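The block underneath contains the structure these notes are about, expressed in structure tokens.
A protein chain is absent from this complex, but the other protein chains hold their places.
Here is subunit A:
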Amino acid sequence: MATQDASLAADPMIGEESLGVTNGKIGMWTFLVMDAMTFAGLLAGYARLRWTPGSEWPLPIEAFGFTGIQLTALNTFILICSSVSMVHVLAEQMRGNMDRAKKWMLATIIGGLLFLGIQGFEWTHLILDMWPYLFDEGYEAAYSVNFAATFFILTGFHGLHVSVGVIYNVIIYLGLKSGKISKDDTSVVEIAGLYWHFVDLVWILVFTFVYLI
């Protein structure tokens, strides 16, 4: 007995990290499960409204006008690139190249801002030019207004996530810059990365549903 007690006492893991990972990581994973369920609810709403008998859903190509699917495809590419640069942040941090890590972080932030900018441009175009009935009751919608409604809810909720992500990434960047996040604090960066990759992944779903199908 006594020897067993002594060996247990020497174990540094007592009291926390029963699973050998940080609390933060588990926290982020569980948070993402809940976030995924929110998107699932919105997507289920979209699916129900779209595949309802007599819903007159337009072909996305026609409904988006000149910003079209091409611009959003480019935007999707930008977001995926920013996910790749996020991976580099962690990789460089693990190698101890903090300068490079900072630069990649900056690139990630710029990617996020670009995405938001392009989305803002697209929204402006759609609201002002394509869907006049949104503001002016005189105009008839050419098709089910739910096309626009689900579009705004889904892309808007995702855009909100990107905005939060950009702020989150800026905080990480400032931490890297001031040295508060050292080369050993990889889990902090890893957790931010989880969030960012999730936002990216959800976009691919939203893009597929709203623009492509």
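List of remarks:
Convention: a residue touches a chain if its C-beta (ideal position, glycine included) is under 8 Å from a C-beta of that chain, and two chains touch if they have at least 3 such contacts; residues count from 1.
One rule holds in what follows: contacts and distances are computed from a predicted model.
Entry comment: the absent subunit's protein name, as recorded by UniProt, is "Cytochrome c oxidase subunit 1", drawn from "NADH-quinone oxidoreductase subunit E", "Cytochrome c oxidase subunit 1", "Dihydroorotase" or "Carbon monoxide dehydrogenase". When you scan A:Ile153, A:Val170 or A:Leu194 for touch with the missing chain, the hit is A:Ile153. Contacts to the hidden chain, counted on subunit A, fall at residues 5, 8-9, 11, 13-19, 21-23, 26-27, 30-31, 33-35, 37-42, 44-45, 48-49, 52, 55-56, 133-134, 137, 144-146, 148-150, 152-153, 157.
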